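What follows is a single structure, and I will ask about it in a moment.
With one protein chain withheld, the remaining protein chains of the complex are depicted in position.
Coming up: chain A.
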């Protein structure tokens, strides 16, 4: 039985169909909705909105709120981290490469609309059909929405004839000491990282992409994440993780193009289809919040190797002061413990990666009554093995922080190079 009905007979809309279609054409033709919506590249994907045909109103959004979807590189990698994340890993249910191509073509079209704040598709005013856009972001600004797409190592098994194209660095991560991985947070054929300054905008993107994928791919796992918002931190300082410490101080400089080529972007050493792309490592790290909360401040600071309030290395006052791992106290003991998180992550300073993590809070662990909260660690690097794996191996062995966290999820993805208008995301691999 169905719980309640809303089946009053409302026969009329059926017969209005012709009229509304004409109305739509008139509206799209007449008043240049592309301008109205502020995005540069919204041509074919615009849906008729309920503009009533008056003179075009002032632009709804400023360009500063739109991060272009098209370009030589994907957005959402060097893009300064937006306030919210909605991450989704998908499994393909098809075994036909042509279906995968079609999915990415549809996703590309949708992504261009989603990131520019437009409705997806052209059927949003037909009373006989479900709208092609689910509508919860209608009227909202693009909110710096970025969508970043990738494929996991599983894509290169026997299903699609792509085995020979698998880059050697793209493989499931080796086991790390202390891992407690749960299958429901691991892997995936495809991933989409949706980031935006508004959670509803980010969710709307993933929801619609999942909907478009039905019959071709299914959700495997999702995780929402947050950072402090721009409103809460107008100065845009380094965000703090849920343990209260600044996280990301030691990140490489995303404005330095040569450093980004060295750390993030794949070049000629990579298969042709990955040049201009990058590899993403994702780890769902549950923090043992309750245990952390009863450790002393000095323990906490020794664990990170930094002062909690300023983020500066122990013994220093400036957040961005160099980590002086040789500094010793009068008794000859290192000022910054060698097994602190900062010291181990830094190593000899030669291996770097770009971190772009978000905190998560997924309610309560029903077994223990503790908070199910932590960090969705995300990093980008041009070589997973040389960068992420070598650093994580070091950390997993002796990081003091291990006492306060457990890695429950793990996945890696090859994030394609960007796409130009007329092309589609993933074309270099699938085309």
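Operating definition for what follows: a residue touches a chain if its C-beta (ideal position, glycine included) is under 8 Å from a C-beta of that chain, and two chains touch if they have at least 3 such contacts; residues count from 1.
The definition used in the following text is that contacts and distances are computed from a predicted model.
Chemist: According to its UniProt record, what is the protein name of the omitted chain, chosen from "Oxidoreductase", "Alpha-ketoacid dehydrogenase subunit beta", "Type I-E CRISPR-associated protein Cas6/Cse3/CasE" or "Iron ABC transporter substrate-binding protein"?
Modeler: This omitted chain is identified in its UniProt record as "Iron ABC transporter substrate-binding protein".
Chemist: In the whole complex, not just what's shown, which of A:97, A:129 or A:327 touches the removed chain?
Modeler: A:129
Chemist: Would you mind spotting which of A:93, A:168, A:256 or A:398 touches the chain that isn't drawn?
Modeler: Among A:93, A:168, A:256 or A:398, only A:93 touches the chain that is not shown.
Chemist: Identify the residue among A:166, A:211, A:308 or A:394 that touches the chain left out of the display.
Modeler: A:211
Chemist: For chain A, which residues lie in contact with the unshown chain of the complex?
Modeler: Touch set of chain A with respect to the missing chain: 1-3, 5-7, 9-11, 14-15, 17-18, 21, 93, 126, 128-130, 211, 214-215, 218.
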